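Only one protein chain is missing; all other protein chains are in place.
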Amino acid sequence: MDRLKIIKKNIMEKKTTILNLTEEEFVHSGNRACSGCGLSIIYRMGLKALGKNTILVVPPSCLTVLQGLYPVASTKLPCVNVTFASTGAAATGVRGAMKALKKENVNVVAWAGDGGTGDIGIQALSGACERGEDIIYICYDNEAYMNTGVQRSGTTPQGVLTTTTPIKGKLQEKKDVPAIIAAHGIGYVATASAAYPLDFYDKVKKAMTISGPRYIHVHTPCPPGWSFDTRFTIKVGKLAVKSGLFDLYEIEDGEFQLTGESKRLVGKEKPPVTDYFNSQGRFKSLDAELVKKVQERVDAKWAKY
Amino acid sequence: MKTEEFCKMISRSKPGPGDGGNTGSWRVLRPVINLELCIPVKMNKKACFNCWLYCPDSVVSKTIPPVINFDYCKGCGICAEECPVDAISMVDEATPMEEEK
Partner (left out) sequence: MHIIESGNVAAATGVKLSRAQVIAAYPITPQTPLTEKLSEFVESEEFDAQYIPVESEHSAMAVCIAASTAGARAFTATSANGLLYMSEQLHWAVGARLPLVMCVANRGIGAPWTVWNDQQDTMSQRDAGWIQIYANDHQQIIDSVIKAFLLAQTVSIPVMVCYDGYILSHTYMPFEQPDQDQVDSFLPPFAPKNFLDPENPGNFNPVTLPDVRPGVDGEIEPGYIEIRHNLHEDLRTTLDTYAAIDKEFEEQFGRGGNPLIEQYKCVDADFVAVCIGSLSYQLRDVIDLMRDDGVKIGVMSVQMYRPFPDEVIVAALADKKCAIVLEKALSYGNQGALYGDIKSALYNSDTKPHVHNYILGLGGREIKTQHLLDALTESCKSPETIGDTPRWIGLKL
């Protein structure tokens, strides 16, 4: 490892703590996000990390609602709302303009939901990754189309009840979007969770030190969509990680490594996935056979770590 | 033919608080901090601040003691759930606030 890389690594490994986390806020209180919203937590953290010199690109999603109805904006950063399928391309356009106007020092950040990223937005995002656009793309994954009333998405896990899988639960497995993005060979892919906001903050900070396309996929609990009490947003998010269902990792220059809580879990006994399933109403139609299958999949995955 | 004569209306919002109105009115339960248990208060130094970190609506201050902005607190209860010493309890919104008593 060359000197620069070591220095960079040392700087990065100084983890942010609650005490040294900036008090500056970029999201106004009194916005329209639901009570206990996981997105609100990570949006607040992400914007703290990104800071003032940032331009946001946002497709339709809960974030559109959080950001406020005309003429009031709940975000203190410039933002362009774009059509659902176009986020990756629109971020490309902002970066293109920054290059043309010689304003190189701006973070261009796309922030979209899981449906807007892995379903309708995947083509534009894939194009941006392939072209090597200098953008940060953050996907908050609340595992369904929440803004329209909890319809299934490609990233809804198997067995989950949604308004379009109302009786049997979703039949198919969750689409692995970060793996698809990583297959483009971009410099930085990471996962994070709303339950570990400082870990997410540090990943955004790290992404800002890298150029080219950077992708962060954030597991984001949603109280109304997942049917749990608003006070448990962090608890539910942590259970997803601790049970080994959602893993925190980074893929930097093609090198995969577990991070944070997931790294600490290697070789340790984990709570069963049923603890996570029982914490929410959306899993209540799961049968024992599927639960067993999911547990086996998790165990097999962790056996490789 | 002046540019200023055109496009007098454009959908560009300006930043400001309270787009959702007084979201404090959404509350069913209200967080109340027991200052005798609260870590930064007890230690009289900057510490813990889990309530500040996890608050989705940035309505808790990073101060000693932490202060909650009830104009906008939606009453989710995350602060109460994440407080490591159970210093925050969620009380029925119908009970009068301290200053109302």
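Labels for the chains are A and B, by order of writing; each one numbers its residues from 1.
One rule holds for everything that comes next: a contact is a pair of C-beta atoms (placed from the backbone, for glycine too) under 8 Å apart; a residue touches a chain by one contact, two chains touch by 3 or more.
Just so it is clear, the model here is predicted, and its values are computed rather than measured.
Judged over the whole assembly, touch between the missing chain and the shown ones holds for A, B.
Checked against the hidden chain, the listed residues A:Asn20, A:Asn53 or A:Asn278 yield one contact partner: A:Asn53.
Interface note for the absent chain: among A:Gly46, A:Gly88, A:Pro197 or A:Pro221, the touching residue is A:Gly88. In the complete complex, the residue from A:Leu21, A:Ile42 or A:Leu77 that touches the missing chain is A:Leu77.
Within the complete assembly, residues 1-3, 5-16 of chain B touch the chain that is not shown. Where chain A meets the chain that is not shown, the touching residues are 52-55, 57, 64-65, 67-73, 75-83, 85-86, 88-94, 96-101, 106, 123-124, 126-127, 130-131.
The working rule: only the chains that are shown with their structure count from here on.
Between chain A and chain B, the centres computed from C-alpha atoms are 24 Å apart. Listing the residues of chain A that touch chain B in their complex gives 18-19, 21, 23, 25, 27-38, 40-41, 44, 67-76, 197-198, 223, 229-235.
Those residues of chain B whose C-beta lies close enough to touch chain A in the complex are 11-23, 26, 46-50, 52-59, 62, 69, 71-72, 74-78, 80-82, 90.
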